[in-house]
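Complex shown without one protein chain; remaining protein chains in place.
On to chain A.
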Amino acid sequence: MVVKKDDDESELVFENLEKGQVIQEKRAFNETPVHPRKCSLVISQFLYLLSRGDTFTTTEATEIFFAATKLFQSKDIPLRRLMWLLLKEFSLLSQDAIIVISSLTKDMTNPMSLYRANAIRILCKITDSFILPQIDRYFKQSIVEKDPHVASSALVSSIHLLKVSPEIVKRWVNEVQEAVNNKSNMVQYHAIALLHRIKQHDRLAVTKAVSTLIKGSIRSPYSQAYLIRCAVEVIEETNTEDPVFYDYINSCLRSKNEMVAYEAARSICALKNSSKKEITSAVSVLQNFLGSSKSTLKFAAVRTLNKLAQTNPAAVIPCNVDMESLITDSNRSIATLAITTLLKIGNESNVERLIKQIANFLDDINDEFKIVVVEAVTLLSQKFPKKYKHLILFLNKILRDEGTLQLKQSTLDAILTVVNNIPESKEIALTELCDFIEDCEFPDLSVQILHLLGQEGPLTSQPSQYIRYIYNRVLLDSGIIRAAAVNSIAKFGLLYEPMKEKVIILLGRCLLDEDDEVRDRATLYLQLLKQNNTRELTRLLVDDVPVPLVNLQKSLEHYINDGDFGQAFDLGSVSTVIESMPSPILEGKSSKQTSQSGGVTPKSLSTESNDGAPESYSTKLAQIPEFSTFGKLLKSSEIVELTENETEYVVNCVKHIFKEHIVFQFNCTNTLNYQRLENVSVKMIPSNPKSVKYECSIPIEILNFDEIQSCFVAIRYHPDNLPLCNFKNTLKFRTKEIDPSTGEPDDQGYDDQYSIEELEVSVKDFIQRTFVTNWKEEFAKLPEQEPATFALVSVKNLNDAVKQMISTLGMAPAEKSETVVPKSNKHQLFLSGKSLSTGALILARARMILDQSGLNTDVELTVKSDDQNLIDLILSSF
């Protein structure tokens, strides 16, 4: 035993240890007779340096390693034990470590098991495929030793060696089989693991071995947990009907050992074909854990239930009460998981109560955690739109309580999301926000809210109620907020005619403001309002910037960084290509997974596009020589999924439109960890072969497990004859099995293919969303066209109809016409776009009305453009 008094110096000795100084001290190893105590200290110091993170050069390591071999002559056990550890740790850093083999083989004959156990562990480190055959008898004899120390050491070493020389280790299978019967729990576990790994390539042999083992009387917890994992693997890979595997996992649920019971429960929850009864028993095991005093058990249970709630929320409901009590758990990870699980399994009837309950403990939790809650509640609003009132009030409570800007920003974002998704929630949200800005301490938030009030307030049923709150800001707040308030007031004047006179008076009062910006804005708007210049006011106050803001930001950053201000910034140079924009809520969750995969080669066009550069598609495509002659990238489509998310190979596609070419970018993910795919390509068969010419195909050379890479197919078309057709797609590749023990693929492999979904190229792929400043005026200017009428069958509300029209046409809504007045039964939608090939402006007006049955929506669509050909194509898409 080590007993040390309080002695500051001893701590300093270790903490301030210098590598150079210790290396000098290794001369102690050369002294005869050996001084065990002195040498032990030096070895401890080396080992400490290594675990502290100091690095040794190969020369240093080799010198240390060789000096330490002198200590083989000592018979002092504690010194020997340290020497072995030193040799083991330094064997990988040192050269010619193989030299100690003879000393180690001598130790292998020592009657003390400690010698043999340690020697075999070092042998494993220094051996390679050439040496191993000469010393393999040591492994074979050690594996079957009764002594657990030696047997375990030999077995675990063999597991490591399986990666170095699988062929040789596989020859020890009989010895390993014998070791399974060793009385020691750990030896049994290591033997089972090695046996399983030796047979891993032969599914039949694994199935047989596992089924024999689970029928036997394996009692050791580690072995049981390992066998559960094996049984799961057999079930998943062979789809076996044999109940023996499920029965085994089930029987382990009753284990007294928590590790085993938990392994069984989580396996049942994860297996696709578990029966309802099995899931119920697994959930009840987890439910017990929820009430445990051990944090890890609670965590394990709630984490598993959280996952289960995604696929099978009903199964988790019995744990409702237990989970509610975890909301206030002192371990935040547990509480977070409990809340998100509860929200996942929440239903229309209990969601209100749940929200109230969470509201009760809000005071006890920190801001970071509140953000998690806010995000979960935002998701809930999408699931239960009818509960918007409670959700808005809840979010508003968080907004009003003490908190950091980050929390409040997240909460405000959440409220905005709810307002955007559920138009009915607008009025209550606006009223609450009006109250909030009365004493909001963050100018940033006030500005955003004022913007929202100006944008949405005039369109509500009682616009006048908001103006007082807004004008209060002008009276009481700082310059930046006053300026925002002036904008907001002006919008009321523009968008809500009855208040125009009032607005003119209010703006008049701002003309003497001490802040230049406020005064300038007020003067400008006042002037325009008096002149009734609606067009200019709309341009200033309502219209969006005609390019995506992200792109504008990037371009401006470029402009500033270039430092060449001789030429003014040209808005026209900003790309209007909108790249994939995943939902911000889902993004947070999935980013975790993508960071894990990590193996995206630099060449591939990753769908994650973390860099988010708007030009990234075009710059990356331009680097591919085959495409370099295609000219400028006109448009990239959104990502189209071509497989389910959980299939063996996940494929999605982005269509890149060039003047006379289309490049299909297929992003492929290999989700099978035992396969490596080579020469991956997609074969496309068009339904209308005349309109397209095959240009080239660029396969993925090697696609490893969990990697996302892209292969491409390019076709050529004539701009006068757009290739509007469907493509049948087949993923083709050569597949090679991966040897799990070495991570290397087998040599042969075989060709395989995999059907993926059809892909459509439609007229919207050739239309670019554009923003026109005054839609109605432009529309009137274009030549008259006959409207087309048709019905959107089983579209029962106007909001859906609007969404469908926008997505079918791929054009941008103008004049805020994408917002449907609540409860009305007809609506006009204005859309604008531009032909990719000719650049001709396209404007579309859709008059929509719910038909008498209330089940369908009738549409009268008028499309205007100078490009008659395009009009026909658009109309034919309905």
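Everything that follows uses one rule, which is that a residue touches a chain if its C-beta (ideal position, glycine included) is under 8 Å from a C-beta of that chain, and two chains touch if they have at least 3 such contacts; residues count from 1.
Following the convention adopted for this analysis, contacts and distances are computed from a predicted model.
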| item | value |
| --- | --- |
| Protein name as given in UniProt for the chain not displayed, "Zeta-coat protein", "Calcineurin-like phosphoesterase domain-containing protein", "Trafficking protein particle complex subunit" or "Protein farnesyltransferase subunit beta" | "Zeta-coat protein" |
| Candidate in contact with the missing chain, chosen from A:121, A:521 or A:554 | A:121 |
| Touch criterion as defined above, residue of A:226, A:436 or A:617 at the omitted chain | A:226 |
| Residue touching the undisplayed chain, where the options are A:34, A:392, A:541 or A:724 | A:34 |
| Contact partner of the left-out chain, one of A:60, A:76, A:638 or A:660 | A:76 |
| Hidden-chain contact residue, picked from the options A:137, A:160, A:219 or A:803 | A:160 |
| Hidden-chain contact residue, picked from the options A:249, A:297, A:814 or A:875 | A:297 |
| Residues of chain A in contact with the chain not shown | 1-4, 6-7, 10-11, 14-15, 34, 36, 40, 43-44, 47-48, 51-53, 55, 74-79, 81-82, 85, 88, 114, 117, 121, 148-149, 152-153, 156-157, 159-160, 186, 190, 193, 222, 225-226, 229, 232, 258-259, 262-263, 266, 270, 294-297, 299-300, 303, 330-333, 592, 595-596 |
